[in-house]
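Omission of a single protein chain aside, the complex is shown with its protein chains in their original locations.
By written order: A and B. Residues from 1 in each chain.
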Amino acid sequence: MKERYIPIAGTIFVFIALFLTGGALYKHFLSTLVLGDLLADNAFIIIAAIGTTFVIISGGIDLSIGSMIGFVGVVMAGLVGHGWHPLAAAAAMIAFGVLYGGIVGWIIDICDIQPFIITLAGLFLLRGSCFMVSLDSVPIKHSFVDAFSAWRIPLPGSGFLTSSAIVMLLALLAGVVIAHFTRFGTNVYALGGDRTSAALMGVPIRRTTVMIYALGGFYSALGGVIYALYTASGYPLAGSGVELDAIAAVVLGGTLLTGGVGLVVGTLFGGLISGLIATIIDFDGTLTSAWARVVVGLLLFLFILAQRTLIGTRNALRQSIG
Amino acid sequence: MEDAVPRIAMVGVSKSFPGVRALESVDFCLRAGEVHALLGENGAGKSTLIKIMTGALRQDAGEIRIDGRPATLDSPAAARTHGISTVYQEVNLVPTLSVTKNLTLERQPRRFGLISWRDAAKRARERLARLSVDIDVERPLGAYSVAIQQLVAIARALEEDTRVLVLDEPTASLDAREVELLFQILRDLKRQNIAILFITHFIDQVYRIADRISVLRNGRLVRTAAAVELHRLELISLMLGRELEAVDSAPPPAAAPAAGEPLLAAEGLGRRRYMGVFDLVIRAGEVVGLAGLLGSGRTETAKLVFGAVRSDTGRVRFKGRPITARSPRRSVRLGIGFCPENRKAEGIISELSVRENIVLAMQTKRGWLRRLPVDEQNRLASEMINVLAIATSDAEKPVGQLSGGNQQKVILARWLASKPRLLILDEPTRGIDVGAHAEIVALIRRLCKEGMALLVASSELEEIVAVSHRVAVLRDRCHVGEIAGAGVTRENIVRMIAGG
Partner (left out) sequence: MSREHTNSVGLTAYPRAVLVRLAEKRAVWPLLALALILVVDGFISPEFFSIRIVEGHLFGSLVDVVYRSMPTAVVALGMAVVIGTKGIDLSVGAVIAICGAMITWRLHMGDPPLIVLGAALAAALLCGLWNGLLVALLDIQPIVATLILMVSGRGIAQMINLLYGGTDPSFSSDFFAAISTGHLAMLPSRLFVGAGIFALLWLLMRRTAFGLFVEAVGGNAAAADLAGIDAKMIKLAAYLVSGLCAGLAGVVITADTHTSDPVSAGLYIELDAILAVVIGGGSLAGGRVYLGLTLLGALIIQSLTTSILMSGVPPEYNLVVKALVVLIVLLLQSHKFRARIRRSARPAGKHLP
């Protein structure tokens, strides 16, 4: 097997093992119903995490996506309340996400500021803006929203593929194509692998950085739209902590936090792993949701440790040569 | 071909940086179909010359002619349009990307708007085939040995229209077999009438591959000659020369101390792919020099002795007792100091003040709990500023704002303040002006008279000869011999480096 597929194989293995464990422990677990719900419930996180995957592969980090999801939700609710069609509102919000991300990327590049601190400021800004728009949960009432949540494709067995899951899978497909079959995607990997070399090899650093964060903004805004449609409401606290879930999904998906290495499709499985842990805890009934965070944290630790050892041996090798 | 117009000619090219004259009216020419070796120690001006030739820097004065016509190389892109390709010393590729991606980064073949990786891989294999390299192009570049990475870098640099290939120390991390592979490729390229500029510090390799040799020293081109006409001894002498009367006229070192108990004895010290196994003995009151060409293992020896790089064989005794668990920390506690060659990266802490930089090593020796009182720190700092004549407005100035020579003195002060038994100096006078140079040489002698032992690595033979009681001579990362007492002369060292 090729080196680049080892991490993703590990991720898929963990996912299958967890799924089978659930099946062994609880009745009715091994079903398309559970699988369909898993995809539907985690769709918005995974969508947002796809954008984070690009950011992390480029060697950056984005901490503002949770706030973006909340912001998109409340503004969408407001716009629909003012008579906008939900789709128009969604398009406006996605355009906003792209613009916002682009500006963030531009600031990161021209000012040479660490991404984590600038996106931290973004976290404040967007969450504060949520509260400025609305303090309470605002329902989104529109026939389209009802149709969106009602529409689903039946799966063999008793499960369904909901519309949000379908959007997520399409977004994933787009992400895979961008990452692996466009020059921009290749540039993202080059930037994360070695910024100086990439610049010497002719990668346009500023344009690529702006595009990376714009893409991140696109995906987090899309995640916000899906979350708003899924819950049929805009809530100013929505998406709190989702940035961490997204980063966890990316890391569990086998992407190196040091940048340069990772697969977009891994993020799907990474997101599903955390979702699966929550589902198992749900099925158990005796465990609390506290377990989910702890187990995700533990898995995160193990994955980072595994990455560390992989890189460690490679560096040791290089050092003994150089 | 001898009389043909040179492919690149540099006429009277000069380049200065603030405080440094990097190149001084250099006349240099590179002919089609030749391998031209460029030699010189660190700071001789090699990299400046390459950067001007490849458009990364512009000369202050002088002219560049390509095929006899004046040309302006004001950007790397401009150099490339003239067919000049460069492979830098550090492999400037992205190790996490696949070989294919590295070879096709700025122009991937597309089908229906999307990249066709099958075509890209095919193109990558073709480019590698030109160098007779056959590897799995889908694997990440970092998975391959440095030699293969180097070849991929050459493959990337070689365009269809490449007429000049500049190789900056391509063999620095290759083993003998890999070097031979590279040389075969170079000979092949030479037959295609490509002009090759080959920067290296391995004398043996120069004579195996080069048609002509140029030597740079202190920014001047001191000699260009056909390889067959330039004797090995002469070449080394040219590289290691120095025109400083201040040092040459100084009196010879005091008599070596009687062969007493060694202060430090390294036995069979070495590290695989880093430095060959060596023994080294240093006695109190003795100055031991480390002489050799660039890349011969001077810095490597110093770092292994200090414990900055972990050895994988051998051991070190200090005052007769073996040192266990060697590390810089352990060495400092025992009373060993180390002034590194690269003061910016490994020496100064530029945000901290002159005072804080000076007391640092002494403070680590005392431990974090026994902080040196401020009065004492101030006294020590002003004493050191006086003794070493460090040019600074006051002791609280951030050391990063000082000039290079003064930074070097601050690091020296750091170690002197800690009163070491043994001080290891790696290139103590690099980048220092003439006056300060003589001062430091005088200081080394005085310290030694006071009973301190010194290990001095230097690229300047005159300096080594002026201060050393004994000299360990290095070649290709091996200790090849030792010279002591009256035998420490320039001629003897050069002969030993040359392998005579």
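The rule we apply is simple: a contact is a pair of C-beta atoms (placed from the backbone, for glycine too) under 8 Å apart; a residue touches a chain by one contact, two chains touch by 3 or more.
Please read all numbers here as calculations on a predicted model, not as lab measurements.
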* Structure fact -> Among listed residues B:Ser296, B:Ser311 or B:Ser331, the absent chain is touched only by B:Ser331
* Structure fact -> Among the options A:Gly128, A:Pro154 or A:Gly202, the absent chain makes contact with A:Gly128
* To do: From the listed residues A:Ile8, A:Ala40, A:Ile61 or A:Ala238, report the one that touches the chain absent from this view.
  => A:Ile61
* Among B:Ile348, B:Ile444 or B:Ala457, which residue is in contact with the omitted chain in the full complex? -> B:Ile348
* Asked: What residues on subunit A make contact with the chain left out of this view?
  -> 61, 107, 110-114, 116-118, 120-125, 127-129, 131-132, 135, 244, 247-248, 257-258, 288-294, 296-298, 300-301, 304-305, 308, 312
* Asked: What subunit B residues would touch the chain not displayed?
  -> 306, 308, 328-329, 331-333, 338, 340, 345-352, 356, 359-361, 363-372, 414
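Assume only the chains that are shown with their structure count from here on.
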* Using mean C-alpha positions as chain centres, tell me how far subunit A is from subunit B in Å, no decimals. => 46
* Asked: Residues of subunit A touching subunit B in their complex?
  -> 2-4, 177, 180-183, 186-187, 189-190, 192-194, 196-198, 200-203, 260-261, 314, 318, 320-322
* Structure fact -> Residue set of subunit B touching subunit A in the complex reads 92-98, 101-102, 105-106, 108, 114-115, 117, 138-140, 142-143, 145-146, 173, 271-274
